[in-house]
Each structure stands twice: as structure tokens, then as C-alpha cells.
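In this view, the complex is presented without one of its protein chains, the others remaining in place.
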Amino acid sequence: MKKTAYLETARGAKPQGKETPAAAPAEFKIIGQPTPRVDGKLVVTGRAVYTHDVYFKDMLFAKILRSPHASAEVTAVDLTAAQGLSGVMAAVKLKEGRVKYEGEQVAAVAAVSERIAEDALKLIKVEYRTLPFVVTPEKAMAEGAPRVHDSANLEKINEYSRGSVDQGFAEAEVTFERTYRTAIEIHQPVETHASVAKWDGDELTVWDSTQAIFNVRDGLAEALGIPETKVRVIKMYMGGGFGSKLDVNEHTIVAAGLARQTGRPVKITLTRKENSLCVGNRPSTQITIKGGAKKDGTLTALSLKNITCGGTDRGDEASEPLIDIYKCPNVKVEEFTVFTNTGAGRATRAPGHVQGTFALEGFMEELATELGLDPLEFRRKNYTTSNQGGTGIVYSSKGLDKCYDIGAQRIDWTRRNKKPGEGQGKRRRGLGMASQIWWGGGVPGTLADIKLHRDGSVEAISGTQDLGCGTRTFMAIITAETLGLEPKDITIKIGDTVYPWAPISGGSLTAPSVGPAIRDAALKAADYLREMAAKKLSVPAADIVLAGGKLFAKSKPDTSIAFKDLVKGMRREAVFHGERGPMPAGFAYNTFGAHFAEVEVDTETGRISVIKVVAVHEVGRILNRLTAESQVVGGITQGISTALFEERVIDENTGKMVNPNLQNYKIATSMDMPEIVPIFVDLVDPRINNLGNKGLGEPPRIPPSAAVANAVYNAVGVHLREIPMTPDKVLRALQSKEAGS
Amino acid sequence: MEKTSRKKKKTVTRRAFLQGLGGGAAGAALATRIRGQAAGSGQAEAPLPAAYTRKTINFTVNGKQVSAEVEPRETLLEVLRDQLKLAGTKRTCDRGECGGCTVLVDGQAMYSCLFPAVRANGRQVVTVEGLAEGEALHPVQQAFIEKDAYQCGYCMPGFIMASVALLNQNPNPSLGQIKAGLSGNLCRCGNYVKIYEAVAAASQKMRKS
Partner (left out) sequence: MKNFQWTEPQTIEQALAMLTKVNGKAVLMAGGTDLFTEIKEGVVEPDLVIDLRSIPGLASIQKDDKGVRIGALATVASIASDALIKQDLSGLSEAAGSLATPQLRNIGTLGGNLCQRPRCWYYRDAQMVCRKKGGSQCFAAKGRNKYHAIFGGGICHIVYPSDLAPMLIALDAQIAISSPRGERSLPLGEFYALPAKNVRRENVLAGDEIVREVRIPPAKKGTRSAYVKLKERETWDFALVSAAVRGIGSGGGLDDVAIVLGGVAPIPWRLGKTEAALKGKKISEALLKEALSADLQEARPLEENAYKLDLVRAAVGRALGNLTRA
């Protein structure tokens, strides 16, 4: 999926119309409380079925042969020996001509076992004519560099301006410029990519480990040249995605093709090495920010230049936080992408915002120090209730100031070094913070159904995905709340394109899209039930309350009928269609947060330990406090992981990735964790949807690296300006500080 | 924890020798028998052990006796998932670099992706499917739900087994000991601090009962 399309979806459809959705009640019984996952038993007993676990008796196993070269011409592919291997049912050529990165697919086989498929790959003879390549942005931008595509390696992808930065810098009493760098990050979901394709006549069913069943369906239909009506995509459980599973993957198309060719179901599972090489990554960035401010801290100008690298695809635009969060009338942004012969970038949890926030928040920290101001006060000084840095429209709800207050109090902001690095001893502590902004409105038009069965069972149905965010559970919570039942009474049906349309589970879209759609359907069901009960109980429908598995009149609580008994009287099962309504125009719908981190830096070994992170988020109404806290915890873990460890390492001489595994692509472990305090500002958005909730998937992923880097700065007096902050970098930075450079 | 020599669980009988010779249908056994002194005399002309490319192994999984025909290159993980259809244990990196495939072998937590299936012969293996008693969940499983220890759930079987091994060995672990006990399992969703809470809760429950 094109990154820009992803961001458009994340931003949500343009708010339209004047419709104000049903006001959300102030008091809910279940919504907002901590509720354990309704499908917990299935997962903890190992019975939840993930795509890797899908099995058919006559299934074949597909494997893909991939280019070992960063740049080459495939001049011949000889499948004969592979085809001749006993147990191989099909072998296909996938590529003719240029391959542009290590890992690009060249050929594929389908065999009766995975082993035979792997053996068959070794028998495929491919002739490559290797070509010159570039694998670093620096080399790619150099004069005479080999071209990755037919156009130049450097391409402008974004520009923006408001006011006049020249004037703004002229007005400034202090001007400051710094450059920040972020590395390539690999998603590494614990479940590697996998698909199973099965044809029934001319109809295709695909089980896919995906965050986007409809995208996969449509992508397959297009690739195979068949109508969308002939494709069905099913996702039961999935083991993580983080953006790497947001559209149809090449290997899924390959599996579908092989299944069609052989007439048997075909399963393809990627290895960890393939996941490291060729299903996407978070593009790197090199962001230069120049800022001007008055001595009292008022920002007068901000400019940003970003050079981002997304391999063979475009990198990430990273300027949104700078454009939006802080009040500043004069802003200029220029963003460029650099192509290299490496795996293409892909949406990765809060694309662009993670990198842009690392740079912006590091810059704010350093500029504050330059101005002699407390970094938190500096941010408060430039607070705005309208977007685009105060020049746009008002935020529908913004609780960032409360995030600051609560976070500062909980971590005890007064403990920080007044001057960065002023502590003593070999192990130095420091506090740092970072602000965060993201979209959160979800997608109007999302559909959902509720079905009431005559035996009292209830279904909540949506073509959404649950990648671990607790979607099933909030659907059960909302339905149960509205119908006066318990979450365990609700049967959840998701992850199938035969169900009502829902957007991708990415961009923090799911809760603010599917939640309101389910609520809409449930409210309709409740109205219907009230009407039925009103007749049975001879009370006005408006008087009837649904609670405790019963319907009763508010004025006469003893007059009641059990839900189960009421629905017995239905002529047939009842279906209620819900839709997530539009958001009123004239408002900006965003989510906000602030992370406060405490670190300890061992100045002799360069090791950074994160001691504590207080994470305060404002995302409107919280649906399930238990799973919401996990979202925050998870985002922080990933942020710490990239702040300290993660980096794709490429050998420039051979163009190959040297760490396509989990030993050397280092993900934070249980031993690297701080104390984490997740806090929510309970601020229900009055107009965003019928629940007042916003998305939480990405917000917690955005600020942690910046907060940690700022805490390191506070601890040792030098800002590393580059992640991951591995011991070698920390030691070098400390030495150059000592040397006074 | 075992401190001294591991007791060999089974002695090799002549019959086992011969079984090794025969192998399975696809096996080509390299068995050179040099007749000489009796086996075990330590002299150079003792008969060589059989070498085989297939073997029938017998072991227990979750208390049940099972039998499987395996190649030496097969891992316990593959046998569990592909032959015994116990899909609860996941293949996540296949290199012992993430812990997702953790099972218990004779009570010890191990990466089943690095455990040659042939070595499972005679062993007791416990997987995540073997913890609950009917519908009654193991306290660790129950705690993992109550404390929301998982998000996508894919690393959970590995964490649950590692937690069970930890608590069997140390029924009252401190936070540091919990972290260390789980230091061989990765959670990419990043839910570690929730997992600690769940393990602490489970240990409390298990000590009460």
C-alpha cells in the first residue's frame, strides 16, 4: 500500500456534514472498566488458530527463491531440476529482468512438504548478471551513484510552508540548528508472514496473517484478474503486524497462483530471514531542524529538512509533528526520499511520526537548554488549541496540557538536573520528556452488524481485525453495555471479508471506527427490544432500561422481562446494521500524549538503562482500561527497543544485510524493561463519534525514543541525536563532549 | 535443578541396536558391525553404533504416550506441530533466538526448534496444550488472562511454558527473578511488564493452594 494512502486513511476521511452523533452517556458500567479479553481461554491454551496453524490434508507448501544480490539482471531461470524433484507439484518463474534488492523474489515452488520445497529451491538454477548498487543514502546521493530506478535517486516528496521563515528567523533572538538521525527498523512480528490459498472452482479463499482483509481481497482480485466477489479473505488470529501486514503481499499472490495451477491448497510461510529482508521496514531519516525563538521561549520560526530512505520505495514524511504541535506562525518544510538497493520501506506503527517526533522533541529539549528554560515550560509556552501550530482549526478535544501536568507530577519533574549533565559519579541519572500527536478519528462509513438470535445468543459482527489490540473484547463490551448483558454473552465474529466492511487495523483506526459502528447497531437493537418489551410490559418504550440481562421500566423496576424470554418471541433472528457516522466539519481530531522518562547512563560502559517511564495519553474515552494499558506498555517497549538496540545493518561492500535474524537485530528483552506507569486523561470527545473515543494504537509508540534520548541528555549533558543509542555511540558522544567539540 | 550427572534414561539394548539398523522405509543405515570384543570393553574393535536416517521415537506428550517416525534433521517443534498436530507451540525464528517454541522436556524449559526430535525418545514433553485440566486452567494461564499478559498472543505459549518452569523451580520469585526467568522469551508486542504481573499473581495463587 502506498504510504501516502496509509496516512490518508490514518488521518481519516475529511470531516463533513453537520451531523452530531448520539451523545455518549456520562456513566457506563462496563465501558471504561478493565475487562479481561473475552477470548483469553483460547489463546492461553494454545487453541487459537493463527495462519501458520491452518492445515488442510492435501495442502502444498510453497517457498520462494530470492535474489541474493542487491542489484542484478536475471538472465536465465532454469526450473527443470526443481520440477523433476519428487514431491514438487509446481515451479514458477517470478522475475525477468532487474532485481533491485537482496530478497526480491525470483522463482517459487509448491511441494508436498516444506522440506521438499526448500530442497527444490536449491535446484533452481538462476543466472544473474550483477550490477553496481548503492545501499546507503550517502552513497546514493553522491555524484555518479548507480541509479536504483530509472529516475534520480533523490526525489522531493513533500513541501509545506506558512508565514515567512525568513522573517521569523530575523525576529528571533536565538537561532539554533540541529540534525537528528533514525535508523531502519524492521517490524519483526513474532508470527512471520503467512498465507494459505484455496480455490473452490473459480472462487478463492485465502487465510492470511493480515491487518487488512479487504485490502488483501482487493489486491488479490486485481493481481489475479478476477472479480472481488470471487475472493474471500479470512484472518482468525494473527501474531503481530505493526504495519507490515497492511496490504496484499507478493507471496500471497504467489501462493494463490500456485494453488490455482495445482488445484490444491497452498500454504506459504516466510522465514525470519525473509521477514528481515523483504516485507518492509521503517524508513530511516536524517532530519535537520532549525528553530528561532525569543528569549522568553516564544517560537518565531521552524524549518525542517528531511532526507528519508525507504529502500526501493519512498521513505517517510516526518514533518507533521513539527507542523502541528507547537504554536509557530512561520514554518517551512522540505522532504526528500533517497532510493537505495535495499528492501522497501512500509508503514510501521506511526510512520513518520516516530522519526519526526524524535527529531522535534530532541530539538525542543536542546533549544530549551540554549534558552535557559525548563524544557516542559518551553513546550507549555508554545501550547495551542488549534492545529497547524495555531494557524488552523480548533482541536475537537485536546488534553495535552493535562498530560503534561499529570506526567510531571507522577515522575516528579523537579528531580531533573537543572543543567544537563550536572550530576556526579560514573552512573548518571536524568529525566526527559516528549510530546506526541497523532490522528484518532477513525473512518466514517465503517459498518458493523448485531444479530439477536431467538435462543438468546447475540452476535457482534465486523470485517475488522484483532492484531492483539483487544478488538474482540471492546466489541463485546460495547454490545453488552448497550444491551444490558455481559461481555461473555456476546459471540464475536471478525476477520472475514463476508462480514461488514471495516478499515485496516492500522493507523489507530479500529477502536474509533468499529466501536461506534457496533454501538450504532447495538443502539438500534436496544430500541427494537424496547419496543417489544414496551408492548409486553405495557409501559412506554422510552421508560425501559436494559440491564442485568433484563428489560424493565425505570418507574416500575419490578415489572421486567428477561432478555432471553423477550427474544424468544421474535419471528426470526433480528439483524441490526450499524455505521460509524461522519465527524462534524470544522474541527481537527487528534490524539495527544506526553512521556516522561528516567534513565541511568553508565558513563564507563555506555550502557543506558531506562528506569521509569510515565506515559500519559489523551485518546478520548477509554473503552477497556486493561487492554488500553497494554497498548501503552507495548508502545513504550518498542520505543525503548529502537532507542537502544534496533538497527538493520547492511554491508556496503556486498550490499547484503548482515543481521537478518533476531540474534543481531536486537529487540528489547524482559531484562531491559523499566517501570512503566500508563495513565489516561479521561476526556471524552464531545463530537467525534457516539462513544467519544479516539484511537490508541500508535500514540504510545511515538514519544518513547525521544523521551529516553532527552533523559540521556539530561543525565550526561550530551544529546546523542541518533538512534539506536548503542554503547559505542554513547561512549563516542561522551568523549567528544569531554574534548569540548 | 540437577547438579550432578544426568542419569541416562534408557539403556541401549541389542534390540535397539538392530532397530537402528533397520530404520524406516526411506532409511539407508550405515551400520558397520565389526565383530570383536564384547561391547563396552573399551577396546578398539568394539562394535560401532548404528547410524540411521530415520528412527521411530516413543515419548510422552502431555501425559500421553506417542510414537513418531522422524529424520535426524527434524526438530521436536516440527514433530509436535506437523506430526502430532499440536499447533499451540509456535515456530517463530527457528534458531533459538526468540523463545516462542519453548516447551518443557523432563521438566526443563527448552527451545523445541533446537531440540533434535530423535533425542525426545523416552522423554516427557509438556506443551501449552497440556497445562489445563479439562476446562480448568493452570494458574499461570488464568493469571495471564486476568492481568492481560498478552496482546497478539503468539509468544504466549512460549512465555507460559517458561513461566511454569520458573515457578516450578522457584515458587516465590522476586521481580528480578521473574525477569531473569523469562529472559529467554521475546515479546514483540512489548507486554513484558504485564507478563511479570501475571507471573507474580500466579505464584501467589499457586502458593496459597
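Order as written gives the chain letters A and B; numbering starts at 1 within each chain.
Assume contacts are C-beta pairs under 8 Å (C-beta built on N, C-alpha and C of every residue); 3 or more make two chains touch, one makes a residue touch a chain.
Since we're looking at a predicted model, the values are computed, not measured.
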item: Contact set of the excluded chain (shown chains only); value: A, B
item: Given B:G88, B:P139 or B:G181, the one touching the chain that is not displayed; value: B:G181
item: Those residues of chain B which, in the complete complex, touch the missing chain; value: 1-6, 8, 12, 20, 29-30, 32, 39-40, 42-44, 46, 48-53, 55, 71-73, 94-97, 99, 102, 108-111, 114-116, 118-119, 162, 165-166, 180-181, 183-185
item: Residues from chain A at the interface with the omitted partner, ascending; value: 68, 118, 604-607, 644-645, 649-654, 656, 658-659, 663-664, 666, 668-672, 726-728, 731-732
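As a convention for this text, only the chains that are shown with their structure count from here on.
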item: Chain centre separation (chain A, chain B; CA means) in Å; value: 34
item: Of chain B, residues touching chain A in the complex; value: 81, 85-95, 97-98, 100, 127-129, 131-132, 137, 141-142, 144-146, 148, 150-157, 160, 179-180, 182-183, 185-196
item: Residues on chain A engaged by chain B in the complex (per definition of touch); value: 34, 36-37, 40-41, 43-50, 52-53, 55, 188-192, 237-240, 242, 271-272, 467-470, 626-627, 629-631, 633-638, 641, 661-663, 667-671, 673, 675-676
